[in-house]
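One chain of protein is taken out of this complex; the other chains stay put.
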């Protein structure tokens, strides 16, 4: 079975860069979050809908990110996102960031998430998510 | 009658600076927000309590900020906050940012806010706020 | 003579929103900066080139922003940017933010900037900028 890979494109903005002229390390986590939200939305899923229809919140448990090459202002980046692993209530998104058009690898991360109810207790991955990502 | 002036002190952090090594212009609005929250909290008021007890949200309508001198990493700043003007449902905070210990003026702003109910309609300033700031 | 208006489009990202679910007030200043950089770039001008070829830095002196309506995650916004006024070394950008596709006005700002040399002294607006914006 093939994994679906979602791509999110955007340009690095001036205010995202630090005094070295490089994208700040924390900003890459913003990019990853943006990529995950776009992946969910492409499947018709929003945080709002998850909360309302399934009483579910997504919580990030761990992010392991490697930085390969700094991105700088004005560059176009693409975040590639796919579900690498899914268990009962948790899973791992693999996300890689590339520069365009030369394909230089900028960063890559494993993002571990878990679904919890409104009291913070782990719950089974909502059906709409299982179907969307074929988990 | 004297106006009470609230002071909030903090150090400029590395990730708040841009490629010129200066605090990014938008970050000063974060500092101002931090100063306002601390001023409210010093009076025993939180956004949570305003919402729960008075069904009130504070919305910012306008910010007019002047930048006098750039702040850089590691410098200690103080935000001075006071209520400059209060009307029925709105008012203006005056906020000035100084560098310590030399007192160099960094920025100054007039921040216009309004209280609204949960549907977004203007409402009278909640009593707890009137009392706290003697409006 | 007609004024050229530059448009920059983008989507509101999840991490730009606060606990009310609205774009944080400071983030709009990031959007404005992004709009100005894109306007400059559309004219072939970058901060790097200004520094290298004209020994010039652009410094923001004042931002007067009005907030009309909150933007929320996933909405598409457009920043419209034009030069409202130009003097010897300074000028004012007018920038307005609209929601698409309904055209709801979200925010509007006057941004006063000045060109300075590497020691921070005001200098005449560089020729490349005068030509680009017909000042």
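Every chain is named by a letter (A, B and C) in the order it is written, and numbering of its residues begins at 1.
Methods note: a contact is a pair of C-beta atoms (placed from the backbone, for glycine too) under 8 Å apart; a residue touches a chain by one contact, two chains touch by 3 or more.
Worth saying up front: this structure is predicted, and the values here are computed from it rather than measured.
Of the candidate positions B:14, B:76 or B:127, contact with the unshown chain belongs to B:14. Which of B:4, B:41 or B:110 touches the hidden chain is settled by the complete complex: it is B:41. Considering the full assembly, C:21 is the residue among C:21, C:44 or C:122 that touches the omitted chain. Mapped onto subunit B, the interface with the missing chain covers residues 10, 13-15, 30, 33-34, 37, 41, 46-47, 73-74. Listed here are the subunit C residues that touch the chain not shown: 14-15, 17-21, 24, 26, 73. Although one chain is not displayed, its contacts with subunit A can still be listed: residues 19-20, 25-27, 29-30, 33, 47, 57, 59-67, 70.
Note that in this section only the chains that are shown with their structure count from here on.
Comparing each chain's Cα centroid with the centroid of every protein Cα atom identifies chain C as the most central. The chain with its Cα centre farthest from the Cα centre of subunit B is A. Look at where the CA atoms of subunit B average out and do the same for subunit C: the two points lie 23 Å apart. Centroids built from CA atoms put subunit C at 29 Å from subunit A.
Shared interface positions of subunit C, defined as residues touching 2 or more other chains, are 30, 33, 47.
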